[in-house]
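What follows is a structure written as structure tokens; I'll ask about it next.
For this depiction, one protein chain was excluded, whereas all remaining protein chains were kept in their positions.
A and B are the chain letters, set down in written order, and residue numbers restart from 1 in every chain.
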Amino acid sequence: MENYAIEMLNITKRFPGIIANDNITLQLKKGEIHALLGENGAGKSTLMSVLFGLYQPEEGVIKKDGEVVKINDPNDANRLGIGMVHQHFKLVECFSVLDNIILGVEPNTAGFLQKAEAKQKVLALSDKYGLQVDPDALIEDITVGMQQRTEILKMLYRDNEILIFDEPTAVLTPQEIQELMQIMKGLAKEGKSILFISHKLNEIMEVADRCSVLRKGKYIGTVEIANTTKEELSRMMVGRDVEFVVAKDPAQPTDVVLNVEGMTVASKMHHNNAVKNVSLQVRRGEIVCIAGIDGNGQTEFVYGISGLEPLKAGKIEFLGQDITKAPIRKRNVMGMSHIPEDRHKHGLVLDYTLENNLVLQRYFEPEFTSKAGFLRKGNIRKYAEKLIDQYDVRSGQGPITPARAMSGGNQQKAIVAREIDKNPELLIAVQPTRGLDVGAIEYIHKQIVKHRDAGNAVLLVSLELEEVMSLSDRILVMYEGEIVGELDPKTTTVEELGLYMAGAKRQ
Amino acid sequence: MLLLVQYTLVFASVLLLVALGGCISEHSGVINLALEGIMVIGALGGALVMKFLPYTHGESSQFLMFICVLGAAVLFGVIYSTLLAFACINLKADQTIVGTALNMLGTALATVVVKSMNTAISPDDHSSEIKYIDAKKAFLTNVGDFELNWFMIVAVIMLVVAFVLLYKTKFGLRLRACGEHPQAAASVGISVFKMRWAGVLLSGLLGGLGGITYITVGVSTWKFENGVAGFGFLSLAVMIFGAWHPFKIAGAALLFGLFRALGNVYNGFDFLKALNIPSAVYNMLPYIVSLIVLAFTSKKSRAPKAEGIPYDKGMR
Partner (left out) sequence: MKEKKSLLRNGGFQTFTTSIVCIILGMIVGFLALLIIEPSGAWGAIVAVIKNFFSYPSAAFRLQYFGSTLAKTAPLIFCSLSVLFAYKVGLFNIGAAGQYCLGIALALYLAIIVQLPWYICLLAGIAAGAISGALCGILKAFFNVNVVISGIMLNWISLYGTNLLLKPAMDPSGKDTFRLVNKAKQALLPTLGLDKLFNKNQYVTIAIPLAIIAAVVIWIILDKTKLGYELKATGNNLNAAKYCGMKENRNIVLTMVIAGGLAAMGGALYYLSDFEQWNVNASAVPGMGFNGIAAAFLGGLNPIGSIFSSYFITHITVGGGNVDLSRYCAQIADFISSVIIYLCGFVLFFKTFMNKRLDKAEEKKIARARAAAEAENKEGGNA
């Protein structure tokens, strides 16, 4: 009889229209690091929501130390010693580290907070596990790595025995990832049981003892990491062999499309400048990638080029024209397209129909608006149908589906379709494949390469190292608002890239 | 001059009480646009007690009257605020529409109640007025020439209580977490619904207090058709100007109170009288000042991040 810390047996959870979890079994041994592998939409988050009592499964049971338990809400999970570091941290930005750690389990006398002893406990824990934090610092002022350590301390402070890490490495530098792996191993050694949710095979191979794989809501199997390979895991996850590299010919750059000189953009988050004196060029026929850890000025850099934020200093030339002060509409009409980082914030009007979203950049053209200012709805419909067909955008009611009702992947496809179909001279693609499954990623990568091969310039901004390495022709690394290095993806390594991204190395 | 100070303080007390209510509600994540209506209903509760509770000039009777009026105003305010809480928290209704509806409803309801009551007492009386000339004296004490309104003291106490509650207690920490990042609060087992209910009910309490204070300033009869003349909204301006922090709100309330008081007492100042500015201009003053102040403070204002957004368990 194995000694399991927590078991989820034959869990089935249905939602209208889909079965999110179909008879899934997950058994976590005491003191092991167990990876849960699956693509976006494979059912990992639903399974975790069931574990935390946010959803009740239609079938199946959860056992803790061999006994059936009922989990109705996160409090129950907490009482059973289950804690989780969420992919998007659950931290209150304007609270201190300490306040965030004690939130929900505040030491108090008659309701009045007693923080002194809590602080001692936090400091002791951070010493024991090597989790450096400043308890009095505000969350909004500290690095992402330290925020993650705060999240881990939150679990340890509650004496949780079962620690769940949901995609913990997405926002970290390679070096920080290494640190995290060490911390996880240390925790496991202390007897904590760890569930590590990820779709990154390298990390799983490195840190996990066993791995359970989900695909499209179904349980595929559990394997010992020692007896498996990366290729096998990937086959289990996707259901077929995947190309790890994007097929593309060497770049043949020609004339300069975008020329940026000394660009400086102020930050909205802090007093410092977010982009500091950046100069670069992008040519026809090449994909230039801005790599870096999230929050190092990439967002503001793109805002500066697309016109969403004014420049504090510097100059932008596009197709030989100075557009430093040009309004956004002019840049768009001149031939700049922008696949925005946040599709809900910028990319879509969620309450508009799909067809209205597809003409968001072109509705004012004579094809779609008559001289008197009336919309040509027939033409909009025709155009939308063409794009939907060509880019395989799927939705419930076709062109009249509200954008809100579409899946994230199809929303992203719609944006990509809209932006690429404009046939722009410069395509700015920020995180174009975020949250998509492997098939959609491959498809979008192909579209981007095709666009390059047609003689256009592409400026890619990505946080995914694999994407950076496989898609780009030239890599520029951004660190704290500056370009700290230019690398050739054919000759560089992920490790070297990481050193630049972490600011440990610069040219 | 003394009169100006007196009016400033008492109007500031009203604004402070109500703005603190708005502040607590917004820290929990609910924008309370219904403060105006809550004030009216709170005032109604207090006025009814003043009308019907027998009052003699003894000290014990005075104290009893004060406690009962205060209790009734609080009770009415809290009960009325449940309408907002239920709609905005449980049913996730649009907070602006519901707030507006409750403001209109407050005045309409109070008018209907007072008119029907007056008509029932004497069939020819169709006014919406309640008189409380005698009872009002229960909350006034003269300190020299200065007329101290007990509600000023209540306001100061509430200021301290609100500060301690928000920043020194477990409850306050949880409440603010719900207004900033309800998902984070929920993930550590805090019931966002409960905390938001608490926030709204507390704002009902403070709004009711503010309402009763408002109708005892300088007058001894109140016509409920008139509502409370936008004081609920002025208080929201005070709250924004005070950056959602109790002590800063107190400062803002004093400033706005001064401008409001000018409208009541400008006749007492010879140089103001000599200017011969129509009274309508003085009436407009607090509103104009608040617009200007808002124009300069709103851009950088730091409201609780999740305010106005209904909390949905399914959203993560």
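Here is the rule we use: a residue touches a chain if its C-beta (ideal position, glycine included) is under 8 Å from a C-beta of that chain, and two chains touch if they have at least 3 such contacts.
Every value quoted in this text rests on a predicted model; they were computed, and no experiment measured them.
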Touch criterion as defined above, residue of B:28, B:183 or B:290 at the omitted chain: B:290
Candidate in contact with the missing chain, chosen from A:346, A:381, A:394 or A:505: A:346
Contacting the left-out chain in the complete assembly, out of B:7, B:55, B:150 or B:233: B:233
Where the missing chain touches chain B, by residue: 33, 83, 87, 91-94, 96-102, 104-105, 107-109, 111-112, 115-116, 119-120, 123, 126, 128, 225-227, 229-230, 233-234, 236-237, 240, 278, 280-281, 283-284, 287-288, 290-291, 294-296, 298-299, 301
Chain not shown, touching residues in chain A: 16, 306, 308, 327-333, 338, 340, 345-352, 356, 360-361, 363-364, 369, 373-375
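Following the convention adopted for this analysis, only the chains that are shown with their structure count from here on.
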Inter-chain centre distance, chain A versus chain B - centres from mean C-alpha coordinates, in Å: 45
In the complex with chain B, residue positions of chain A that touch it: 45, 54, 73-75, 78, 84, 86, 88-95, 99-100, 102-106, 108, 111-113, 154
Of all residues in chain B, those that touch chain A in their complex: 168-171, 173-174, 176-177, 180-181, 183-190, 305, 313-314, 316
